[in-house]
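Contents: one structure, followed by commentary.
Here the complex is missing one protein chain, while the rest keep their positions.
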Amino acid sequence: MTTVLCVFMLTLLVITAFGMIQARNLFSAVMLGGIYSFEMASIFFILDAADVALTEAAIGAGITTVFFLGALALTEHRERGRHGPQWLPIGVMTATGMMLIYASFDNPRIGDPNAPVHLHVAPWYLEQTPQLIDIQNIVSAILASFRGYDTLGELFVIFTAGIGVLFILSAPAPQDRKVSERLMNAEGLRHHLVPRVVGQLLVPFIVLFGLYVQFHGDYGPGGGFQAGALISAGLILYALLRGEIAALRAVPIWFLRMLIVSGALLYTTVGIAGMLLGGSFLDYSVLSNDPVAGQHLGILLVEVGVGLTVTGVLLSIFHAFAARGQ
Amino acid sequence: MTSFAVHLPVLQVVVPLFTAAVIPLLRERSLAWAAATAASLCAFATAVLITVAVRHSGPMSYAVGSWPAPYGIELAVDAFSALLLLIVTGASSVALLIARSSLDLEVAESRQYLLYTAWLLALAGLCGIVVAGDAFNIFVFMEISSLATYILIAGGSKHALPAVFKYLVMGTIGATFYLLGVGLIYMMTGTLNLADMAVRLGEVADTRPVLVAGGFITIGLALKAAVFPLHTWLPNAYAYAPHAVTVFIAACSTKVALYVLLRFDFFVLQGNLSGHDSWFTALMLPLSIIAVLAASVAALRQRDLKKILAYSSVAQIGYILFGAGLMSASGLTGGIVHMFNHALAKGALFLAVACLAAHGATLSLEGVAGAARRMPLTAAGFVAAGLSLIGIPGTAGFIGKWFLVLGAAEGQPVEIWLAIPILLGSLIAVVYIWRVVESLYFGTQCSTAGTVREAPWWMVLTLWAAVLGNFYFGLKPGLPLELARHAAFGLLAGQE
Partner (left out) sequence: MEYIGLFNYWVFAVLLMIGMYAIIAKRNLIKKLLALAMFQSAVFLLYITMNKVDGGTAPIIRADVQEQVFSNPLPQVLILTAIVVGVATLALGLAIVVRIHETFGTIEEDQVYVRDRE
């Protein structure tokens, strides 16, 4: 059953990919991209990767699509130029693809429990997490504690993106540029009744769900990144409905900057605290008398840090795009 | 004090990272610059301490979060890492010293704090790659440094934007290939820790996915390191970035990618793929020679100063890979010590260029014509650094080339002939450096270049400090040579 579902979704994925590449209208291409992300998230779910499915859905299908639409609003809607298929790249790609497929015959079959990946590090995580960290979502345990240093890096990656977009879109705009149609204008969708009513009903639930995901990451799929993406999605919806000015009154830019900085500082400080209390960097066991309680505290704090920064960055990027169009 | 010393590898990354998180609160550009420079100097001090520790007691390792490797993430620092940390932090600190005045010409004051944040993020990312002992950790920090570098370059002129986009696309393809390769190796071994991987790869029966993995990792890192023919992003990116930024990235960003490439190829893949060494040599030697010659010739055809130096950098990367391709102790030592010496020489050259631009001169052969009359110190600095790039005995650049030629001479007969292109590359370097020098000293000044005068004294001072560093390490190459030797032996020891 799983196999059939998997094969079906994968085929759909390839078809969507072709559509995305061929679409002349960039709006259609971006929408197909959103559908592609959604299909990818479903496949992840079928393959038992619940956390990843949630993240791909929130970030890939949700946030990425919004960013692309924002960029489209500021640039062009259609792809120009008619180019036939280019045979040299097609040749090189086909050759590389054949090579990959040829190499795949030595790969472990999907689901094989004796594959090397399942024999070395993974069983240790599965067995030791209840004793060492005692939370139910093993993915969160690895993400926040065992491989917490990677997650710190990941937080700083998104931090860097925020800084970058703020920097690049703070350059003075040339005076004589053509004003293109804007999807987001200062008034929002105030004059459209149905989206406004339904959307405004949804916004608090989305934000609440985001907070739930943030704090429930220990017990089920969830964590800082998904939560940050969800909360910012809710607030972006609010901005789309009520307009930029109202949105910035509710959650001002300086507040977003504080979120970004405090999240990053929180995570780094927890790590440094570990060092000062006698352990190594990002060692949570020393944060409290009982190592397991220390782990819980550490994981809670760093996930909150991640959630803060991700929310701040994604919203700042959205507002940077929106502000550029005015 | 010993407990502090234990944390050095992680402090190397944490100090710039923490400061980067703080700078957005310091909107004022002088404060931001001061914080960035302080953090960079601290990072340099940490690198020095690490070098001392490594020379004293051998390689260091650090388990982040106190989880033992391979369950947790391990940091691994040895002689090779120490040399690179010195290069990265040194280049960053020197470039920051002139950045305050240099950036004012190119970036609005209100935006500069963001650039300094990005600078420290790039520094933290590069340091993070060098100290990492875990393949996926390298990916994460590689992306931090790459994204931060894109931001830094985007601070330049309007021509920088298409250059950054091209760099972004090519760099992301490179990073994704790297991720792909690591994934395939993980699939065959079940671990991400480099040391563990080297052991477990030996037990793998089917080598097809490992070969493919090695190929993808090498191509991905070659994209990041601007190895010919995947170098096309480099000339424009270096040329149109703000001048202080070019000093920083030209000295170190591609070298860190080469570091990872050499680590993977020698440490992880070497003993485990039969025939790997002959395959590596057969690929690297011709490619590096072509890189040296083609890039040097391309430098001849440029009229923009920064582009001449950028193509020269592509050639130098060819030299480093040539040393690696020789697969001998001398060759590898030459290649690695060339990383250090090229950073010194190129850094000084780009510092001179930044000084030339300090009062608004156009950086082309025509634009700087006759500038030596008004800016004697800067022009002399350019000449001296140029000598180092060419490889005149007594300068740092000579040491690297000497060992490369030595390595070629020691090898198989066919390899002795390969020393010829190396020397040819140096000859071509003489020509393109001479063209700039000729314009500086003997050119007739353009009538529009009215107010050209000597650059601010601290910029000239920094330039001459770098130039003197070139001469110092040319005459007393003890430290970098020792580190490079240890590094070369360490890499070759992975091959049995």
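Letters A and B mark the chains in the order given here, with residues in each chain numbered from 1 onward.
Following the convention adopted for this analysis, a residue touches a chain if its C-beta (ideal position, glycine included) is under 8 Å from a C-beta of that chain, and two chains touch if they have at least 3 such contacts.
Bear in mind that the values here come from a model prediction, so they are computed numbers and not experimental data.
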(request) Using the whole complex, pick out the displayed chains that touch the missing one. (result) A, B
(request) Would you mind spotting which of A:21, A:193 or A:276 touches the chain that isn't drawn? (result) A:21
(request) Determine which one of B:6, B:173 or B:465 touches the chain that has been left out. (result) B:173
(message) Please output the residues of subunit B touching the missing chain, sorted low to high.
(response) 136, 139-140, 143, 147, 150-151, 154, 158-159, 161-162, 164-165, 168-169, 172-173, 175-176, 179-180, 183-184, 186-187, 192
(message) Applying the definition given at the start, please give the residues of subunit A touching the unseen chain.
(response) 3, 6-7, 10-11, 13-14, 17-18, 20-21, 26, 29-30, 33, 36-37, 40, 43-44, 47-52, 55-56, 59-60, 63-64, 67-68, 70-72, 74-76, 79-81, 83, 85-86, 89-90, 93-94, 96-97, 100-101, 104-105, 107-113, 115, 117-118, 121-122, 125-126, 129-130, 136-139, 142-143, 147, 150-151, 153-154, 157-158, 160-161, 164-165, 168-169, 171, 173-174, 177-178, 219-221, 223, 225, 310, 317, 320-321, 324
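Following the convention adopted for this analysis, only the chains that are shown with their structure count from here on.
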(request) Could you grab the centroid distance between subunit A and subunit B? Build each centroid from C-alpha atoms only and quote it in angstrom. (result) 31
(message) If we count contacts the way the header does, which residues on subunit B are in touch with subunit A in the complex?
(response) 6-7, 10, 14, 17-18, 20-22, 24-25, 62-67, 70-73, 108, 110-111, 114-115, 117-118, 121, 124, 128, 136-137, 140-141, 143-144, 147-148, 150-151, 154-155, 186-192, 200, 204, 206, 208-209, 211-212
(request) Could you pull out which subunit A residues touch subunit B in their complex? (result) 99-100, 102-108, 115-122, 124-125, 128, 145-150, 152-154, 156-157, 159-161, 163-164, 166-168, 170-172, 257, 260-261, 264-265, 268, 271-272, 274-275, 279-285
